[in-house]
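Here's the structure we're looking at; comments come further down.
What you see is the complex with one protein chain gone and the rest in place.
Our next item is subunit A:
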Amino acid sequence: MTQSIVVQVGQCGNQIGCRFWDLALREHASTNKNGIFDESLSSFFRNVDTRYKNPIDIPLGNSKQKIKSLKARAVMIDMEEGVVNEILKGPLRDVFDCQQLITDVSGSGNNWATGFMMYGQRYREQISEVIRHAAELCDCLQCFFLIHSMGGGTGSGLGTSVLNLLADEYTDVYRFTSAVYPSADDDVITSPYNSVLAMHQLTEYADCVLPIENQALVDICNKVSSALPPTKTGKKVYHQSSQCHIKASSAITSSDGGVKKGPEKPFDNMNNIAANLTLNMTSSSRFEGSLNVDLNEITMNLVPFPKLHYLVSSQTPLYSLTDVKLPPRRLDQMFSDAFSKDHQLIKADPKHSLYLACALMLRGNVEISDIRRNIERLKPSLHFIHWNQEGWKTGLCSVPPVGNPYSLLALSNNTCIRHTFGELKDRFMKLYKRKAHVHHYTHVDGMEASQFDSSIESLKWLIQEYETLEAQMGRTVEDIPRLKIA
């Protein structure tokens, strides 16, 4: 089995990363009953003997070793100390050690150029060193998961600088990015600049980008909390029908069962959704199933052209019922919901745009015939590009997410994403027309004004590509004349 390294950069990256590690531990704890360090644990964790001053890794060997002390295959980077320090003081402190983190004190001031140019230069050696160390502890490194926001300075700037470094030094290790896009009303004024500058890098150097929009996370959280029963302390009282008991701990926003105790922070619920995305996407490569989906299959199936590697994701169900006798209708509902616009992790509506490709990754008690039935049922309501009318990728992993009998992660390469990009472009242009704040960027050593132009050009090109493809929607599908054999 292969290993992956999570590189979390900036406030957002580290906060989501922190939720990821908590939920990953929870997931493995619920499947690993014998306390043995097995292959599936080794994909995100190391087993370490901490009795030594310089703790050494206990090799996986024949998967017979007891779990001693688990360490995350993580690299934490922030140019402020606050978030990382808090993590190191919190209940997760034992899964990280200080060799894995790089911090500074002054932050990037929500300036991509500071993150990318200044810190990118200053910390290049050190970051390279820390990542190399993490990579050397892997037996077969397959993938880097980069987690960061687009709107700030550190995640967006230094994060994409790290991406460049990875592309340079680890050419055949996949680079997946979970990128948090700012909402229209984001408090960071320069977020459109930062996002567009960062996107240029993502388009060039990532193998696969999973955009996540904060507004979409907020909406999903609201949807879940309006369905959840009131907490002991909460005042929320609402009517609940007797047959419909919702299991709070199964919610996609929930941290129940994790090591984290005490009050949840405002972003926690939202971040759990983003963290679950990485867990669900990797489940089939970590656990057994009758139709495995390895990480390299995701890009192979969902990226028809090199730079069009932005995937819209949705996860269903958002929570499950306590009633164990689930009617098949609910299973089918899970499939339907995955295509509805209020379950997507970006504010977009794939149903009314064009699919280039779609992956359905199932976990738990689902069989191949359930997938086939639902594909046939949903197909008529979806538009697929003429050369990929049967553009489905399917996977079955036997281990469900904690608290649920089954789940679905849908990953789509869909032209609806051009709307998200278009809005971002408009917000960028609104600022850039007046050259507002540009000097804060050009002041930074190494930053050229032309970066703004080339980045917005890159974005426009991307939008144009998706538009051209979408224009083919509804085109009557005709078979193309084939090779003639003499």
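The rule we apply is simple: a contact is a pair of C-beta atoms (placed from the backbone, for glycine too) under 8 Å apart; a residue touches a chain by one contact, two chains touch by 3 or more; residues count from 1.
Methods note: contacts and distances are computed from a predicted model.
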{"item": "Identity of the absent chain, which is to be given by its UniProt protein name, from \"tRNA (adenine(58)-N(1))-methyltransferase\", \"EKC/KEOPS complex subunit CGI121\", \"Exosome complex exonuclease RRP44\" or \"Tubulin delta chain\"", "value": "\"Tubulin delta chain\""}
{"item": "From A:Gly107, A:Gly391 or A:Pro405, residue that would touch the chain that is not displayed", "value": "A:Gly391"}
{"item": "Residue touching the undisplayed chain, where the options are A:Val162, A:Leu302 or A:Met447", "value": "A:Leu302"}
{"item": "Options A:Ile375, A:Met429 or A:Met473, residue touching the unrepresented chain", "value": "A:Ile375"}
{"item": "Interface with the undisplayed chain - residues on subunit A", "value": "1-2, 39, 139-140, 142, 288-292, 294-297, 299-306, 356-357, 367-370, 372, 375-376, 379, 386-394, 396, 479-480, 482-485"}
